[in-house]
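Handing you a structure now.
Removed from the display is one protein chain of the complex; every other protein chain stays in position.
A and B label the chains in the order they appear, each numbered from 1.
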Amino acid sequence: MGRYFKDIWEGLYTVLVGMRVTWRHLFTPAVTIQYPDVKLKLPERARNRLYVNMDDCIGCDQCSMVCPVDCITIETIKSTPDVDLGLTSVGTKKRLYVPRFDIDIAKCCYCGLCVYPCPTECIKMTDVYEFSEYERQNLIYSFSVMGQAEIDQAKTKLAAFEKAEAARKAAAAAAKAAASPAAPAKPATPVPSGTPARKPLPPLSSRPAPTTSGPALVKPEAPPATSGPGPATQGQSSLPREEPSPDPETKP
Amino acid sequence: MEETLTQTAAAERPATIPGLGRPLKEHEMVISMGPQHPSTHGVLRLELVVDGEVVIDVIPHIGYLHRCFEKHAENMTNYQQVIPYCDRMDYVAAMNNDLGYAIACEKLLKIKVPERVEYIRVIMAELQRIASHLIAVGTYGMDIGAFTPFLYCFRDRERILDIFEQTCGARLLYNYIWIGGLSHDVPENFAEKVRDFCAYFRPNINELNDLLSYNKIFIKRTANVGVLPPEVAINCGASGPVLRGSGVKWDLRKNDPYSVYDRFEWEIPVGTGTMGAVGDCWDRYMVRVHEMEQSVNIIEQAVEKIPPGDVQSAIPKRIRPETSEVYVRTETPKGELGYYIIADGSASPFRVKVRPPCFVNLSLLPTISRGAMIADVVAVLGSIDIVLGEVDR
Partner (left out) sequence: MKEFLISILQNEILVYCLMAILPLVWIVPFALFAVWLERKVSAHMQDRLGPMRTGGWHGWSQTIADILKLIQKEDIVPAKADSRMFTLAPFVAFTGSYAAFAAIPFSAAYVGSEINIGLFYVISISSLVVVGLLMAGWASNNKWSLLGAMRSAAQIVSYEVPVSLALLAAVMVTGSFDLQEINRAQAGPVWNWFVFQKFPFLLIAAIIYFIASLAEVNRTPFDIPEAESELVAGYHTEYGGMKFALFFLSEYANMFAVSAIAATVFLGGWNSPFGGFLSGPWWGFFWFIAKGMTFVFVQMWLRWTLPRLRVDQLMYVGWKVLIPFSFAVVICVGFWVMLAH
């Protein structure tokens, strides 16, 4: 019986306490802003729409390879030695034309992984977040500034140059073969491997014993040395990279 | 001639209800708390077999949010690329997901991260814990019918998200905790902002208690509902606030410490049956509220002690662990998240298997909600606090 009256009293009392809280909040100023008339200023590290400064792009393909959702598509054409493509803003010499640099911003997951490996810091995440479109095709951003005529000209020039080079090398090899035997042929351009061949796994050990103490992390040995050629890093990117294909040709 | 409701129902009643294992009795009805429902915290289908208002059985159907995380992890070209995918499993507690994976990979590679990285990781993980519990508590109030605490919780969570945005640029899916370090160092006024947040947040917990936790109607809705006895909880593999709500004092941050958690002083809150039986919904809810307080304690201690250093010095340039396997478990806001990674010497993992806490906790739902009413199923589901991204991965 006492429980019954106590419940009723507690019910009324806690309701009144709750009402006091909401009454107080009736007079506190709102914490919201009137978007779109007023917009919040995003912090400088904000990760929103991607932007590529094509003047600085050297076509190294790092961003495209590290993207987890494959939203960046890059095609490059090697330039011939007589053409000077200029320098990037950090001083690297550009050696590749970039006829195609598409980012499908609808696929992009805004992780920012593409920003770190770029050696010239040309791909950036801006603070633009209002970029809805009515057509899905408009969400595929093409950053390349080369016109079709330029692309064709570059391709023909490259083809002609390579033909000339091949002829020259064949003549040199023939001359060498005539001079001395057993000159090994230059190895063919290694085709970049796809998924690296996996070593066969040893039989799985029995369930690892659960550690009750903290994870015993061993002091690290010297970290594995960077291998493979690649554009000079600017000291900022610390992501591991796959070996870039040494001689990027026009991809189909 | 129009068919009446009963005739239609009788004709369509299947012979045996899969999951229930027997045909329906005359007075029973199958309702689908379908994939689209305001209270199921995501796309979850709960098939309720009810007799009037009383629930005879609950059969959860999951898989609506399966995005093949484990398959993606195998196909990435390196270990760091998996981290954005880890974020997206439990999307309200992304820092904790990344932390587990990063610790697992660091164990594979046998590298030790600098102290500064450890402290910042702890601060981020605890801030994320507060944010996740704010969502849990706010949406739980909303499920029970109180709409206002939800907005107060989200207002507080916005402060946390602002801190995250200033640090790494994103509000929800951060890609911040990398293998061997962090993606950015913290901005200059980070410590001050964090201290401001802690000072701002403590009184709000009291306000939440006034408005929701000790409200008699809320207590009536959640006390003695969905009682989970501790033996059942342990046997079913429950973890996190679900387990602690049943009175079991088990928290991986103290019982199996990782990172630098063993350097801070804080309590493990457990459910004590104050308002009803031990292990009811109120206990689980209150454990979350107390955990938010304890997280504030940890953050305040950690932010005083951040050592200087370089957060990116230990990030390996090439990640190629030798053929080995590792299982690492961490305490996320939802429970024990486990990563089992098999490395085969190449640059991408051979297998990443995740042990999601929400999946295991969700399996408790039928056990503890039989015999309750439909409104109680909503209360129990809210107190288990699932995020479908983690259940389905």
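Everything that follows uses one rule, which is that contacts are C-beta pairs under 8 Å (C-beta built on N, C-alpha and C of every residue); 3 or more make two chains touch, one makes a residue touch a chain.
Note that the structure is predicted; figures quoted are calculated from it, not measured.
Trainee: Using the whole complex, pick out the displayed chains that touch the missing one.
Mentor: A, B
Trainee: Which of these, B:D143, B:E165 or B:D280, touches the one chain of the complex that we don't see?
Mentor: B:D143
Trainee: Which listed residue, B:L211, B:A238, B:L252 or B:V328, touches the chain dropped from view?
Mentor: B:L211
Trainee: Looking at B:R221, B:R253 or B:R393, which residue reaches the missing chain?
Mentor: B:R221
Trainee: What subunit A residues would touch the chain not displayed?
Mentor: For subunit A, the residues touching the absent chain are 8, 15, 18-19, 21-23, 25-32, 34.
Trainee: So which bits of subunit B touch the chain we can't see?
Mentor: 2-3, 5, 8, 29, 31, 37-39, 53, 141-148, 151-152, 155, 211-212, 215, 217-218, 220-221, 373-376, 378
By definition in this document, only the chains that are shown with their structure count from here on.
Trainee: Taking each chain's centre as its mean C-alpha position, how far apart are subunit A and subunit B in Å?
Mentor: Going by mean C-alpha positions, subunit A sits 30 Å from subunit B.
Trainee: Within their complex, state which residues of subunit A touch subunit B.
Mentor: It comes out as residues 7, 10-11, 13-15, 17-18, 20-22, 25, 31, 42-43, 45-47, 65-66, 68, 109-113, 116, 125, 195-196, 198-199, 201-202, 204-205, 208, 210-215, 217-220, 223-224, 226-227, 238-242.
Trainee: Help me check something: in the complex, which residues belonging to subunit B touch subunit A?
Mentor: Residues of subunit B touching subunit A: 72, 76-85, 87-88, 103, 106-107, 109-112, 148, 152, 155, 158, 165-170, 173, 175, 181, 183-184, 187, 207, 210-212, 214-217, 255-258, 262, 312, 314-320, 323, 325-328, 342, 344-348, 350.
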